[in-house]
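One chain of protein is taken out of this complex; the other chains stay put.
On to chain A.
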Amino acid sequence: MIRRVLIAALTLAALLSQPAFAVEPDEMLDDPVLEERARAISKQVRCVVCQNQDIDSSNAGVARDLRNLVRERLVAGDTDQEVLDFLVARYGDYVLFKPPFKPSTYILWAAPFVILAIGGIAIALVLAQNARRYRNAARQSPETPVKEPNS
């Protein structure tokens, strides 16, 4: 009985608890729409100190400054893209988690597809060659049945 109560209490505690957020209440905007946009932008922006964290989840001082800056720009009437451009102008493309598609990143974006295409062509060539060999063998010795590769 005690055990059951304990389990129930623990489950309840686990359900009620919330994950810790880096965004502190005093940073949040009163306007829920703007705040939502600020959160969405923050998730795309790299914290320049912790590098593999977005500023939305980072506790670093600079991340906090950037979060405030994003909100400031939004309140001033910037579009999402304008806010991102503002940050890129100061920190470079590096600050974005998703690199933009432009001449210097064409290789980056195209490489997976190019490699996939090379692989696909290689497989197609090998298969075509095998099929041709199989057909030639069948033509050269019509009396004897062609041995299946796997038999």
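The rule is simple: a contact is a pair of C-beta atoms (placed from the backbone, for glycine too) under 8 Å apart; a residue touches a chain by one contact, two chains touch by 3 or more; residues count from 1.
Here, contacts and distances are computed from a predicted model.
Visitor: UniProt names the one chain left off this complex as which of "Extracellular solute-binding protein", "Cardiolipin synthase N-terminal domain-containing protein", "Thiol:disulfide interchange protein CycY" or "Na+/H+ antiporter subunit C"?
Guide: "Thiol:disulfide interchange protein CycY"
Visitor: Taking the entire complex into account, which one of A:V23, A:A38, A:L66 or A:L84 touches the absent chain?
Guide: In the complete complex, the chain left out is touched by residue A:L66.
Visitor: Touching the absent chain: which residues on chain A qualify?
Guide: Counting over the whole complex, chain A touches the hidden chain at residues 48-49, 51, 61-62, 65-66, 69, 88-92, 94, 125.
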